[in-house]
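The block underneath contains the structure these notes are about, expressed in structure tokens.
One protein chain is absent from this view; the other protein chains keep their places.
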Amino acid sequence: MIRTESLSVRYGSRTVVRDVSLRLRCGRITAIVGPSGCGKTSFLLALNRMIDLVPGAAVAGRVLFQDVDVFDRRNSIAELRRRVGMIFQKPVPFPLSIRANIQLGLKEHGVRNRRDREAMMEQVLRDVGLWDEVSDRLDCLATKLSGGQQQRLCLARALALDPDVLLLDEPCSALDPVAAACVEKLITELSRNRAIAIVTHNLAQARRIADDLAVFWVRDGSGTVIAQGTAEEIFSRPPCPTVSDYLSGRTG
Amino acid sequence: MIRTESLSVRYGSRTVVRDVSLRLRCGRITAIVGPSGCGKTSFLLALNRMIDLVPGAAVAGRVLFQDVDVFDRRNSIAELRRRVGMIFQKPVPFPLSIRANIQLGLKEHGVRNRRDREAMMEQVLRDVGLWDEVSDRLDCLATKLSGGQQQRLCLARALALDPDVLLLDEPCSALDPVAAACVEKLITELSRNRAIAIVTHNLAQARRIADDLAVFWVRDGSGTVIAQGTAEEIFSRPPCPTVSDYLSGRTG
Amino acid sequence: HQERTIAAAAGDAGSGTVRGELTITGSSTMAPLVAEIARRFMARHPAVRIDVQSGGSGKGIQDVRSGIADIGMSSRALQAVESDLEVFPVAVDGVALIVHRSNPVSELTPEQVVAIFTGKIRNWSAIGGPDQPISVVHKAEGRATLEVFLTHFQLRNPDVRPDVIVGDNEHAVRTVAGAPGAIGYVSIGTATADVQSGVPIRLLPLDGIPADCEAVAAGRFPMSRPLILVVRHDRRPLTDVFLRFCRSEQVDDIITAQYFVPAAR
Amino acid sequence: MSEGGAFSRPGARFDRILGAVVWLAAGGIAAVLIWITGDTLQRGLSEVDIAFLTTEPTDAGRRGGIVSVVVSTLMILAVTLTAAVPLALGTAVFLADVSARWSAAAAVVRWSLDVLAAVPSIVFGLFGNALFCVVLGLGYSILSGGLTLACMVLPVMIRTAEQALRSVPAELRMNAAALGLRRTARLWHIEFPAAVPGMAAGLVLGIGRALAETAALIFTAGYATRMPTSVMDSGRALSVHVYELAMNVPMGDRRAAATATILMILVLCITSAASSLLHRRRIFRRSEA
Partner (left out) sequence: MSEGGAFSRPGARFDRILGAVVWLAAGGIAAVLIWITGDTLQRGLSEVDIAFLTTEPTDAGRRGGIVSVVVSTLMILAVTLTAAVPLALGTAVFLADVSARWSAAAAVVRWSLDVLAAVPSIVFGLFGNALFCVVLGLGYSILSGGLTLACMVLPVMIRTAEQALRSVPAELRMNAAALGLRRTARLWHIEFPAAVPGMAAGLVLGIGRALAETAALIFTAGYATRMPTSVMDSGRALSVHVYELAMNVPMGDRRAAATATILMILVLCITSAASSLLHRRRIFRRSEA
């Protein structure tokens, strides 16, 4: 579905991601793991060109979405981003009502009928397990939700647009085990006809849900992929000692 | 060190924390667990009066820090907050350099000597495992750090002031296992002569480091404590089925 | 001989010099003129400091009454209620009708002027000009030139049918210069200066007398207003010295240079 | 904040000094206002009655009322806002958002604004007279006056709107972009609503500047005290009326004070209407349903 060819990301003169060639396949969940600061977020940002909005950032290499180069100037960035949805590491709801947070994207992407929008909103809020908690205050400011609620709201907001690819940057970091399980189940279901990338620090979670695994590591000051393949393969036969130490929780 | 007596927190007319009487003891780590939205953050905010800054929030009950009521108007809020340090769920570095982020508090709290400040800064950055990653760019903007780096920076910033009580709201949520282990070790060390409260969704982490445990739960729409005691006791003999189900990962 | 008189009047005969400070406020029309006179006065008497401030005739009269200013400048005659002040005419400013330079009409009778300003004649063709509507440029109420104009033609302001109402002289000149069908009335000094600097306007003679400074100086031009200095009765000697200077021949060139006419002595 | 409790600290003194300074400053502003309005009211209020508000001025404003002047003022203000608000919003978006890649163009626009902000009103008056009255053939009219004022209030409106847009957190913009919102939608649903308070401040300042202006209007909207029937009529603004009465009409100063009183009341009404309109969170609601 989406793949990179020797993708590098620079901030100013610091290269933080170097030469990453990775493939996110339809129907599969790719877990991206690695120590803090190794470039996982930067990598995701490049996939749907969010990196364009980061001052000072520059990209080299290619990102192909359905075999089309996303950096091609003839493409609509907005459409790319609708089809390659993303949630950020820090959830940031819009300072609008909970309802507006979800319906804004729907309206902009052509769901004209109000009933449809309401129904879709209820559906995604149920999916992320937030409906029961907020159904009685849909018109309250979303910024007043608790940390975990905000995280799920942002996930729901992205899901509402029904993207083909989902880039999830630590979607369960602020969730308790039960809510996390709910979201994991959802992700597994969604992955049936989508490509999903999930950055996570929870190796148990990666083991539970990932089909593929990519391990990022800092080499010579830049992050790069030191292992990739199916999750099973890498968890059972790590290709190198660094990876095996990391996956067993012995080093960073 | 710090204890609450039937503390309740309201936002507008919604009571989100009801009747919580809890004690954070010196030399012990208290883990606070519970589902998303059950009032853990609100509870912590009340302890050092950060809740004063939340529009519409109101508190009932008492919070005693070293047997003095913190809501007593004769107390210096600034001094209370220096001595009861807190890190938030979402890390927010100041839009200043990394150096300024840490030294600002030091300078304000009377560390006049520049050398001392530099030394203390290096110490806390090493403690949280950030020194190696950022020592070559201490004058760069802290807001450009990665998620996990920001989280550790905020922890370091709070530690630099050497508080007597530490309130940590999910301090490891954005950290990889290795960085998390480093922070856990630090917390354990710090707890020797301090009272520490840590909100966490990682029950394994709670099991590893907590001396005491408080389980928050939503009852009649408000969060309250449904179990408290030593961690060992509660993990081994949960006082009620809800708690035992939660701690074994079966419900939320 | 004259220097000695001044020194004596200033009450400082011993040193032979005049010293002190004077504040002059009032008419913005007169401010540049009096400022230049004051500059010359100060050049001759280095120990004197004169501050000329503008702000309008009303302000000048008010300031003199309240003692804030030593001398007030006014570009209109004093009203009956203001008779507590003493008046010193310095210069005269004629008021003349102006039209656009391209307008071939060379003279208007008083009846024609009244007809135009009361809206009875609305096209230049009615008085031998081109087929062009007349745009009447009138001054805002309260302006000295307006009073002079109304008095001369014995008009009542409500009867005037203006197309445009303007304020200062420059304003009227600009308006007429920008509209070929316009007619207005302004200070002759201002208009003459503007004609010299190429502004496309023309002054119309009145009662057969050409509208220029010589006619005003000779007292022949029928429409004019006085530019006066007003002072209180209980003024200081230095004020008198300066007033005398303002009314002497020594400032005639300054008055002429500002396109006014020295008052009759 | 106070000392004496268990966690007292000497540093709190600074906070108290700050508090005192801040209250003093605010009190100073209020005092200036009270002086100005008190003075004006005291001299003018006795002149204000129903007739003053409902009749046209006569005898150079010394008798009659000011109804036609009030109407002209409102019409001029309407023209000004109609012209300036869209232009200001567009330019603010240009400066805050579009211009990152066109920094030379942005620098030119920013210089223009700085210079425009400091051009004396008389120069604006002559410019407006030349451009609108003569070249565009609008003559002395409310339209000319309003358009000239629009040029004058642009700097304050644009600068405040630009700052308001810039202060919208980058995170919000990122999140909106990540949902595939086009720039128009992002502006409309996220940035404008978040920037409303700043823009409201700019609007109020702009209205104030427009109502306070005299010299530029004398040359464009003119002096006529007739009741205007269309925007092509000449009309005298309240500030011009105050100026005339105070400066050029002997014995006009009580009437000037009365007119200034009305002007101040008008300002209060207009600005509170404008800001309550913007603050009623309609814009927030729009995207909710």
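Which chain is which? They are A, B, C and D, in the order written, and residues in each are numbered from 1.
In the analysis below, contacts are C-beta pairs under 8 Å (C-beta built on N, C-alpha and C of every residue); 3 or more make two chains touch, one makes a residue touch a chain.
Treat the numbers as computed from the prediction; the structure is a model and nothing was measured.
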Residue among D:C151, D:A176, D:I190 or D:A258 that touches the chain left out of view: D:C151
Among B:C26, B:A60, B:A78 or B:L190, the residue in touch with the chain that has been omitted: B:A78
Option from D:L24, D:A78 or D:L277 whose C-beta touches the chain left out: D:L24
Which of C:T23, C:T118, C:Q132 or C:Q250 contacts the chain that the document leaves out: C:T23
Missing-partner contacts on subunit B, residue numbers: 48, 50, 53, 77-83, 85-88, 90, 92, 94-97, 99-100, 103-105, 107-109, 114, 139, 154, 157-158, 161
Contact footprint on subunit D, counting only the chain that is left out: 11-12, 14-15, 17-19, 21-26, 28-30, 32-33, 35-37, 39-40, 86-91, 93-95, 97-99, 105, 108-109, 111-124, 126-127, 130-131, 151, 154-156, 158-160, 162-164, 166-167, 169, 182-185, 187, 197-198, 201-202, 204-205, 207-209, 211-215, 238-239, 242-243, 246-247, 260, 263-264, 267-268, 271-272
Residues in subunit C touching the chain absent from view: 23, 28-29, 31-33, 35-36, 39, 51-55, 59, 68, 168, 170-171, 189-190, 192-194, 196-197, 257-259
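The working rule: only the chains that are shown with their structure count from here on.
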Interchain centroid distance [CA atoms averaged], subunit C/subunit D, Å: 37
Shared-contact residues (touching 2 or more other chains) in subunit A: 90
Multi-chain contact residues (two or more partners), subunit C: none
